[in-house]
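Then we have chain A:
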Amino acid sequence: MNAGMTNYYYVVAFAIVGGVFGGLLLSVARMLRPRKISKTKLEAYECGMEPFEGNWTQYSARFYVFALVFLIFDVEIAFLYPWGTVFRDFGVTSLIEMFVFIGVLLLGLVYAWKKGVLKWL
Partner candidate 1 sequence: MAQYAWVIAVMPVLAFLIILFTLRRIKEKAAYVAIAATGAGLLLSLGVLATVWGGRIFTYQTTWLTAGKLTLKIGMYIDPLAAVMLVVVTTVSLLVQIYSIGYMKGEKRLSWYYAAVSLFTASMLSLVIANNFLQLYISWELVGLCSYLLIGFWYEKKSASSAAMKAFIITRIGDVGFFLGLALLFVNTHTFDFSAVRQIVAAGSLGAGTLTAIALLFFAGAAGKSAQFPLHVWLPDAMEGPTPVSALIHAATMVAAGVYLVARSFFIFEAAHPAALQVVAGIGAFTAILAAVIAVTMTDIKKVLAYSTISQLGFMMAALGVGGYTAAIFHLTTHAFFKALLFLGAGSVIHGAGTQNIYEMGGLLKKMKVTGWTFLIATLSIAGIVPLSGFWSKDEILTEAAKSGNYIILGVLLVTAFLTAFYMFRLYFVVFTGPVRDEHAHESPAVMTYPLLILAVPAALLGLAGSPLLGNWFTKFIALPGAEHIAAAPDYLMMGLSTAAALAGIGFSYVLYGRRAVTAWSVVNSLSSFSWLNTTFVDKTIRDGLRVTLGISNGLARFDTRFVDGIVNGVGGVIGTFSRYFSRANSGFIQRYAMRFVIAFMLLAVAVYFVLVR
Partner candidate 2 sequence: MAIALPFLIALALVIFVLSNIVFFMWAEFKISGRVADRFGPMETGRWHGWAQPLADILKFLNKEDIIPANADKLIFRVAPFVGFIPVVMVLAAIPYTNKIFVRDFDIAVFFVIALSSFTFVSMVMGGWASGNKYSLLGAFRAAGMLLSYELPLGLAIAGVVMLSATLSLIGIVQQQTVWNIVLQPIGFLVFMVAMQAELQRSPFDLAVAESELVAGYSVEYSGMRYAMFQLGEFFGLWALASMAVLLFLGGWHGPYLPGIVWFFIKFYGIFLFLAFSRVSVPRVRPDQLMDLGWKILLPSALVNIVITATLIVLVPHYQVPLAVSEFVILIAALYLMRRVLK
């Protein structure tokens, strides 16, 4: 089992422990807590008011654009890290390349900003 694998083995182990621990807590709580179901308790909590019309609301497309900009800068981060580790020995050329990369994406951000998409209602 070379080094790489054990790392993953540990991560899986931690995940399993986390899951088991959480399950343990819940099952213990299940045993201890009372279980009296009443109609009113099961309704959606509307700060005391009766829950009216479905739980579905309509949002403006603004949310979606935020997610997209997040995605694009996520990709940028994904590319920044390897670059960060290696750009020293490639000198100025890789510096310029990354600045172009960041510049283009910054352009996108500025465009979004100017179009007023980044305002949150």
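FYI, a residue touches a chain if its C-beta (ideal position, glycine included) is under 8 Å from a C-beta of that chain, and two chains touch if they have at least 3 such contacts; residues count from 1.
If you want to know what made the cut, all candidates are chains of the complex that A comes from, given by their letters.
A quick note: this is a predicted structure, and the numbers were derived from the prediction, not measured.
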{"item": "Result, touching chain for chain A in the complex among 1 or 2", "value": "2"}
{"item": "Candidate 2 partner contacts - residues on chain A that touch it in the complex", "value": "6-7, 9-11, 13-19, 21-22, 25-26, 28-30, 32-37, 41-47, 51, 54-57, 59, 63, 66-67, 69-70, 73-74, 77-78, 80-81, 84-88, 91-92, 95, 98-99, 102, 106, 109, 113, 118-121"}
